[in-house]
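Excluded from the complex is one protein chain; the other protein chains are retained at their positions.
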Amino acid sequence: MASEARGLGVRQFKAILRKDIVMELRTKEMITSMGIYALLTMVIYQVALSQSGTAFDPRNIAAGLLWLAFVFTSMLGLNRSLVHEKDQGCLEALLLSPVDRPVIFFSKAVGNLVFLLIVQVLTIPVFAFLFLQEGSYAGEWWMIPLALLAGSVGISGVGTLLATMSVNTKGKDFVLAVLFVPLMYPLLLAAVSATSAAVLGGDGSVQQFWTGMGMMAGFDAIMLLASFALYEFIVGA
Amino acid sequence: MNRHIVVLSLLVLGGVMTTTAFIMAFFFTPPVLGPAVTNEAGRILGYQPLFSQKIFYFHVPVALASFLVFFFTAYYGVRFLMTKEKQYDTRARIATEVTLLFVILTMATGILWTRFEWGRWWVWEPRLTTYFIMTLLVIAYFVLRNSIEDEERRATYAAVFGIIAFIDAPISFAITRIIPSSVHPVVLRSGGGLTGSQLAAFLIGLFGMLMIGYALYQTRVREELAHDRLEAVKAALEG
Partner (left out) sequence: MDPVLQEIYTLVVPAIPYVAGAYAILWVALVVYIGMTYSRVGHLEKEIAALEESLERRGVGM
């Protein structure tokens, strides 16, 4: 009985996730908009760094710049993904169907996570090509993906909750930014610390990396649990 | 009526206590003694008085009170989600209002102190950073409220955000402390243990501030209830 219910939940989860991905494959709207947005951020970085002189090494702030780009693109993506649901009446239809609320949360969050990860994978080589010199990456190769994953899980999990709220307000994307940035602050701080340790290397960088990872894991665990528990009230209202 | 008297007396008592703590701190309580000052021969001449510790008597009580009131935002948020009663939403909103007031006071006193102690108006020091984030969270709470028209939806969203923001604040504090910041070295001077009169001044200030926080919260709740009654009377007069 219980395993049957679980099987149903997994099937529903897969169905919603597949719907999001199939729609994306057809329109390519999310990835294009997020990708171009990230590219535009790179242009802004060039402007911002244009007067910093030759002595300044962008490597020192590379992690911060990367996460800055990801924060803005993820806000754009989160807003779009939920605006779609709302405009096409998908969310209402989902709520009328006998799908468990937690399943809706997880499938939306995983969908957002997948898109964010794809954009990250596309952005990083471009960023490295534009701003980093050859061989300037000092850490182990697996450090960056791990840090990206830990940060992105928190961003998409809590972000899905916040975006579901913000699409139902008058301010939409503005409200999302106001709610998102202060809540994400601790996660971003840890993410930048871990990523920076991976990029810069040096003494104690491994320890700094794992401290950052631990902080992110803690944030993800606590905040995802809270978002998961509270999502039901949000979609019900 | 009885309750009003309790609130009023707490208000007055809290005021008297915080004022006492303030006067004690700046005029009577001897400063906490820090590292020893020695001459060339290594003989201890005396101890350096630490003024940073005076922050204890006003800033820290306000900060603690703000955090305690913020707890009630989350608490009434949970109560609202469980019962869907409007009064809990009102209470959560007022608790957040009082939090905003106290957080702003914390920020103002904190900034004054960094300027005085460390010679800079702003230092990204864990406590200040956390309070900066908390200010933004509390402001975000009101931005969220103001951008929703439907009353029940507004109450639900605000409750959810209040809970999640309250969870976020301590995490933020923990992470800012643990993550090393390479840009601004943390300059923290910790005072030694508090002696009797210093502890007394601190506790008086703390309890006074908590009383004020509670009384202010109750007074605002009373005002909201009175507003509701006014609306009802007006409706009855017109109808």
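In this document, chain identifiers A and B correspond to the written order of the chains, with residue numbering beginning at 1 in each.
Convention: a residue touches a chain if its C-beta (ideal position, glycine included) is under 8 Å from a C-beta of that chain, and two chains touch if they have at least 3 such contacts.
The structure displayed is predicted, hence computed values, not measured ones.
The missing chain, though absent from the view, touches B when the full complex is examined. Across B:Tyr75, B:Trp113 or B:Phe207, the residue that sits in touch with the chain not pictured is B:Trp113. Within the entire complex, the positions of subunit B that touch the omitted partner chain are 8, 11, 15, 18-19, 22, 26-31, 49, 51, 58, 101, 105, 108-109, 112-113, 116, 212, 215-216, 219-220, 222-223, 226-227, 229-230, 233-234, 236-237.
One rule holds in what follows: only the chains that are shown with their structure count from here on.
Those residues of subunit A whose C-beta lies close enough to touch subunit B in the complex are 158, 161, 165, 168-171, 175, 178-179, 181-183, 185-186, 189-190, 193, 208, 211-212, 215, 218-219, 222-223, 226-227, 230, 233-234, 236-237. Note for the complex: subunit B touches subunit A at residues 81, 133, 136-137, 139-140, 143-144, 147-149, 152-153, 156-157, 159-161, 163-165, 167-168, 171-172, 174-176, 178-180.
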